[in-house]
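One structure is given below, encoded as C-alpha cells.
Missing here: one protein chain of the complex. Every other protein chain is in place.
Chain lettering (A, B and C) follows the sequence in which the chains are written, and residue indices restart at 1 in each chain.
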C-alpha cells in the first residue's frame, strides 16, 4: 500500500475498538492515545498486517471497505447508512453494468456504495444542488478512485438530462415533486427508491407514486442492532441508532392496458 | 418476454397485493381468484405492462428482481432474507469480479443475490451437503441463467478446494468448526460472514474467530419493518418477521507483527 | 377453585405451550388434542397444581393473571396489549385509589388492567359508544369480579360527566377532538394518555395537545420481543407483533403564569 486509505484499528483494555481511517503517505505519523504509528513503515506491507505503535500496542491494518468509508463520512454529515444502502441496492434490482440516476448526492456516501456495486461498466449520474456537498462528494469519489460516477452540480427539478435509467435513487426532502419526471426518465419497469426521514414524507411519496403510475409500492425501515460477544456474555449494545430514514420503492408500470381480458383465458 | 419468469401482481379491494411468480410460456394459463390470465398473451410485451384477467381485473407484469426471487424461495425453505443479504454483501466488501466461497448453499437464495452483485467476471463456489438442497439450488440457478456459480455437492469440512477468496459466506449450523480452514482460504484481509440463528452460535463463532486470527469482528442483526400508507394513514404492518439470524463478520489479520514500534514514531 | 377462571397449559412434543382459559365448573369437561380434562376434578385444588388428561398428559393449572385475560381477549378483538398497558399505566403516574376516565372501553382489556392497578379504593369511569363492545366489556368485568369500574354506554363527545380525574386514557380514532374537554376534566397536572395506530394520528394528537395547554408531551412505541430458550439455544421467536399503536402522553399545565421572573432570582 502507498497513497492508499487504510483503516487502523487499536483495541483498548476494554470497550470498543478505536478506528482511524488514514492515508498511508511517506513521512506521515499518526498520533493516538496508545502511541504513535509511522505511516511510512506501512508502505509495501500487505493488507491485514499487524503493526506496533511506539508504545508497543498492536494495530490491525485493514483495507477499508465501502462500508468503512461510509461510516467515516457518516460521522461528519448525515448519510444513508450501510444498513439502508445494502437493502436499497438489492431491492432496486440493479446489477453490474446498469445505469442509474441519483438525486441528492449529499456527501457521496451512497454514491460510493452504488459505484462499487455497478462496477466499471456501470454508470451513476448524481445530481446535487448545494456547492459544499458537491465538494465533499468530489473529494470522497477521488479518494476512492471511482470512474463510473458523473457528478452534476444542478437542480434536478430543472431537468434530468439522462433517460432509460434502470433505477433512480432520491435522497432529497421532497422526492414526490420529482416523481413525474423520474417516471419519464426510467426504462420500462425501472425502479425509484426514495429515502425520507419522516412519516409525512412517506405518505406524500407513496401517494404521488401511485398517481404517477408506479406499481408494487413498498415502504421499509431497516434497523441494525449490534451485539457484543466474548467468552462470558453476548448482548446487544446499550445504545443504537434508532432512526435514519424510511425507504419507499416503486416500479414503473405503463399507463395503458396491453392485453384486454382475452377469450382464451375466459374459456 | 418469453420463457422468462414474470411477477404478476393483482390488487384486491383491500389488503396487500397478491403476487404470482410464473414462467411465461406458450399455451399456459394462470388461474387466480380474480380471473384467469393467458400467459401466451404476454409474449413480446414490454416489462411493466398492464394486462387484464378474464374478469377484467388489472394485473401488473413486473420483471422479477433478485429480491422477488428470494422472497418466493423463502416461502418454501428457510433462507437468508433480502434485509440480511444486502447488508452481508455490503459489509463483506466484495465488488463485481470478485471470487467468493459460500458454505451452505441451501435453496440458493443468497447464492443468486451474490451472483447478481459479482457480475459476469465474478465467481461463486458454493458448497452444499444435502442432496435435496443442491437440486433446489440448481433449479433456481438455471431459472435465473446464472453463469458465475459453481455448485459443489460436497462437505466443506472435508476440504475447501479454492483459495485466495475475497470473502467466505457461511450459512451452516456450526460455522466455527470451519473458521480455521476458512482463514487459510482467504486472501490477506479477506472477510468471513456467518449467518446464525441463535445467541449460542454467535458466541462460539466470535470466540473461534478471535482465536484463529480474525480482526474487527462485528455482530449485527438486521430488522425490516414494513409500513402501509394511503391517503388516510401511514403505519407499520401489524405482523413482522421478528427474527431470521445474526450476522457475524471478521477480517483476516496476519499472525505476525510486520512493523515493530519504530524509532521514528517514538521521536 | 370453583366457578373461577383457570388457565390450563399443555406442552406438546415441541413448539409452544397450548393455553386454555376456562371456567372451572361442576360437570364440565375440556376436550383437547392431548386428551380430556374433567374440570370438576379441579374443584378444591390449589392454584399451580398439576393434573393429568385422560391420555395421561400433564397439565399445569394456573390462576390467570390480568395479562392472561388480556391475551385471551386480544385473540378475539383488537386491544391494548400488555406491553403497552404496563407502560401507559406507569407513565400516567396513577396509583392505587386514584380516579381515572377511559374513553373507548372496547372489549375492556385495558379496563381490567387499570382496575387491577387502582385497587378497591380506585375508580374507573369508562365510556363506550358501541353496544356490542359494551356487552363484551361487561362480560369481561363480571368474569373478573371488578368492583371499581363504572361502564357508561355514551358518546364522550356529548359530555364527560366526571371531573378532577387523575388521568384520562383515550383509545378512540380521533382523540384530538376530545382533548379540550379532557383538559377541563383533569386535576391540575393530570395526564392524558392516548393510544393511536397511525402516524397521522400522532401528529394531530400532539398538535392539539400543545394548543389546548398540555406540557411535556411524549410519544412512545413499545415493542415486545419474545425469545425461546432451552439447553441448546436461545433466540427471538421468528414472528412478532410488529405494531399495535403509538402512545401519546401529555400533562395539564395551567394557562397563566403564576410567578413572573422575580427580582430575587435576578440577583
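Operating definition for what follows: a contact is a pair of C-beta atoms (placed from the backbone, for glycine too) under 8 Å apart; a residue touches a chain by one contact, two chains touch by 3 or more.
These figures come from a predicted structure and were not determined experimentally.
Residue-wise, the contact with the chain that is not shown comes from C:37, picked out of C:37, C:101 or C:212.
In the full complex, chain B makes contact with the omitted chain through residues 199-200, 202-203.
In the full complex, the hidden chain is touched by chain C at residues 7, 9, 17, 29, 35-38, 40-42, 45-56, 58, 60, 62-63, 65-67, 82-83, 85-93, 95-97, 113, 116-120, 188-191, 199, 202-203, 206-207, 215-216, 218-231, 234, 236, 246, 251-262, 264-266. Not every partner is drawn; the one left out touches chain A at residues 197-201, 225-226, 232-244.
The criterion applied here is as follows: only the chains that are shown with their structure count from here on.
Comparing the residue numbers each copy contributes, chain B and chain C share more than half of them at their mutual interface. Separation between the centroids of chain B and chain C, computed from CA atoms only, is 41 Å.
The set of chain B residues touching two or more other chains comprises 199, 225-226, 234, 236.
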